[in-house]
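Input: a single structure, listed below in structure tokens.
Only one protein chain is missing from this complex, and each of the others stays in its spot.
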Amino acid sequence: MGATKAMTDTVVDVENLSLHYFTSKGAVRAVDGVSFSLARGETLGVVGESGCGKTTMGLALLNIPSPPGRIVGGRILIAGTDIVPMSEKEIRQTVRWQKISMVFQGAMNCLTPVFTVGQQMRETIQTHKPMPRAQAEAVIARYLGLVGLPAEVARRYPHELSGGMKQRVVIATALFLEPRVVILDEPTTALDVIVQAQIINVIKTLKREMDLSLIFITHDLATEAEVADRILVMYAGKVAEIAANEQVFDRQPCHPYTKRLLAATPRLHEKVSELAFIPGTPPDLLDPPAGCRFHPRCPEAFDRCAREEPPLVEIEPGHLAACWRCINA
Amino acid sequence: MRGENLSYWLKDFWSEFRKNTSGLVGLAFLGLFAAAAIFEPLLIPFAETNRKWRDITYWDDNPKSAPPAWTNWFASRKSAVSTVLRASETTEERSDGVRLVRHSFAYAFSYDRPPLDIIVHFKGSGNIPLIVGVQRPDGAELELFREQATVNDGEDVRIPLGKAAKSAVFDFAKGYEPEEATADIDIGQIRSVNVLFARAQEGMLARPEPLRGRYTFTLTVMLLDEASRIDEPRVVISGGVSGILGTDNSKRDLWSGMIAGVKWALLIGLLTAFVAVALGVVYGIVSAYFGGWVDAVMQRVFEIFVNMPLLPILIVMSAVFRPSIWFMILMMSAFFWVGPVKTVRAIALQIKEETYIEASRALGAGSARIIFRHMVPLLVPYSFASMALYVPGAVVYEATVSLLGLGDARIVTWGQLLRDALGGGAVLNGLWWWVVPPGISIALMGMTFAFIGFAMDKILHPKLRTR
Partner (left out) sequence: MFRRYLIKRILNGIFIYVVLIFLYSLLFNTTNEKTMKDQIEESIRVEASKLKNFTSDQVQKHILERRAFKYRIYHLDRPFFERVIWRTIDTLVFRFGNSTNILSARGDREVLRIVLEVMPRTILLFTTGILFEVGLGIWLGLKMAQKAGGPLDRTTSVMTMIVEGMPTWWLGMLMIMLFAYLVPIFPSGGMHRLPPPHGVLRIVDLLYHMALPLITLVFINTWAVAFLTRNIVLGILQEDYIMAARARGLPERRVLFGHTMRTAAPPITTIALLSLLASVFGNIVFEGIYSWPGMGNLYWVAVQRNDLPVLMGLLSVTTGLYVAGLVALDLIYGLLDPRIKVGGRA
């Protein structure tokens, strides 16, 4: 387990994080020993199938209580401070939203339907930084402008806004305390393609202007290709591979899972004779398979894969993989 | 859901249901109720309760408004328990074609309070001279009553000793009382049974002290010819306490009434719930399936029904039309059906969008087939859960209507028991054994189906589960 400090300033450092859901049937190991780091000004793209644990990990980074889930091990260092042992009150008052914030799929269901957008934004601001109403409204107006929305949107209820507008509101809300790190969880998934492109542009612009570090979670590889500097591939609650954007998309990734993911994404400029897919289903996280979790579905598996779980190892500078084939090569 | 699928689903469902304590409790109670209804003839001491509930003569031997027998446990002064004595010994003598038959009835009296009445019964025919006598524990033998009875074919003869033995008892007591005392006493005021069971001593007329021990009552009859006969001789002891649940002010045994009411409660509840849910489910599916103006019209009709205040309408309709219980069930179903419609329609709308429905239609399946073969089975689990939840309502509504006196007088329901209780002053006189059991049974039946219904609902709507 080695985290490469490729750039000078690390804003987020995750070491061996594990989060389990304790259900009546047993512990579901949603996130199991995940390690990575996020450098300042970087966009880390987290990809994986549904249920691989990426959203859970995102929530864990804010240490949001989501019973019956609980962090059972590891460290999360946000700007050098480990937030795992902090009390809920402390996190809420010092870390959450101020140092690190999160953008959910706003188009869906992430604004309370009975309050106006402005009321909710104002509430968030005033909780963290008490200020008179007029000042708060000025801040709101400014950030709404930054995401390309007119100030009067603040007077609307969530159901009155389109998906794209809601997503922008959610982005604005995540930013106005000027955090260092923003986690974006499937911010464009529920939107149509044109609006998707607009939102991506907004995100890119803001990142540049506000010097943000982003963790961009999605299952859509095409979007990742566009926004991410580095890609982190998750599978069954563990990290499969971490590599630079070019490594994955222009050159060749190493982990068989990543390769299959890429193969399953049709390209516009290539002939597609047959749609590739990954046979089998993701493992049951209550009782994951022994050894490498991907081995039952892996075309390149050999006997060591079924016995021993491969550690995440740096196989090239800036390129980590958890695969016996890659490690041996 | 075809056969094998169904049994698999049932097993799965049962293993979930088993985990739910309250559901199991509900099921247990349901079993109890069902058993009570099925084994009713075995459980009730008064076999003709159902037919003769309103017939006062059937209940004549019981004490009026008597608490249950087991209250003696808690009483400082124990009352005699009502019971029926069968002949312990029968002797017969013949002479000249005349038979002298003597039936003896042994009675162990160990209470603080004597019985309220002693009634000698037999069925017979012919001209029958008879004598009723008693042998007391202190050895005294009295002739209580004699008569030349003319009995028609198999008629039941009833001799209440409280009245019949007055003079005999008075004469007996006079032997122990001083002259002056007895002169003032009005024979009509004597409670002969109290005196009969009293210690033979001075003051036994005014302040009788109970004499405990073995009393033997005898019924001696003379059968003058072969045609004369007596059958089923028995002595009914009408005591201060009676039965498992006591009696009401019309002397009816309440335990019998209660058990008789079980089957009606079950029937009313289940039948109403079934018809209502069946109607509602079909209505919801049809409305969703056809959509368009059919849906719009059906929804309007639905709205009208929803706006009706159910109980007042039931009351007025019952007051005006005096319906039978079946009609009442029908009326209730006619209002209850609105319950499931909204949810069923929502679910049906979703199912309608499924591709296999479209496929069916493309294959040429008619609407009826699609509805009944594809949509209804999917809603069966939900329907079952809802059904359980409508039963308590139906039972309570019928009870309420009966409470007002508008129920079907030909049957015995718990609601009617409560009506009689209210009218008979049970509340104001503290006759708790009359008020509590029927109400508790209604509540228990409601609780049973609520438990079952909620347990099923929990399984079918996982979102409400507490993780």
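Note that the chains are named A and B in the order they appear, and that numbering of residues resets to 1 at the start of each chain.
Heads up, the rule we're going with is that contacts are C-beta pairs under 8 Å (C-beta built on N, C-alpha and C of every residue); 3 or more make two chains touch, one makes a residue touch a chain.
Small disclaimer: the values here were computed from a predicted structure and weren't measured.
Novice: Among B:Trp53, B:Tyr107, B:Phe145 or B:Phe451, exactly one should touch the missing chain; which is it?
Specialist: Of all options in B:Trp53, B:Tyr107, B:Phe145 or B:Phe451, contact with the hidden chain holds for B:Phe451.
Novice: Quick one: which of B:Leu224, B:Val435 or B:Leu460 touches the chain that's been left out?
Specialist: If we include the chain that is not displayed, B:Val435 is the one touching it.
Novice: Which residue from B:Ile56, B:Ile187 or B:Ile313 sits in contact with the chain not drawn here?
Specialist: Going through B:Ile56, B:Ile187 or B:Ile313 one by one, B:Ile313 is the residue touching the chain not shown.
Novice: Considering the whole complex, which of A:Thr124, A:Thr188 or A:Thr218 touches the chain not shown?
Specialist: Answering carefully, the residue with contact to the hidden chain is A:Thr124.
Novice: In the complete assembly, which of A:Phe36, A:Phe104 or A:Trp324 touches the absent chain?
Specialist: Selected residue, touching the omitted chain: A:Phe104.
Novice: What subunit A residues would touch the chain not displayed?
Specialist: 59, 62, 64-66, 92-93, 96-98, 101-102, 104-105, 108-116, 120, 123-124, 127-128, 157, 159-163, 165-166, 173
Novice: On subunit B, where is the contact patch with the chain that was removed from view?
Specialist: Answer for subunit B: residues 22, 303-304, 306-313, 315-317, 319-320, 392, 395-397, 399-400, 403-406, 418, 421-422, 427-428, 430, 432, 435-436, 438-439, 442-451, 454, 463-464, 466-467 touch the chain left out.
Here is the rule we use: only the chains that are shown with their structure count from here on.
Novice: Starting from the mean Cα coordinates of subunit A and subunit B, work out the distance between those two points in Å.
Specialist: Computed from C-alpha means, the inter-chain centre distance equals 68 Å.
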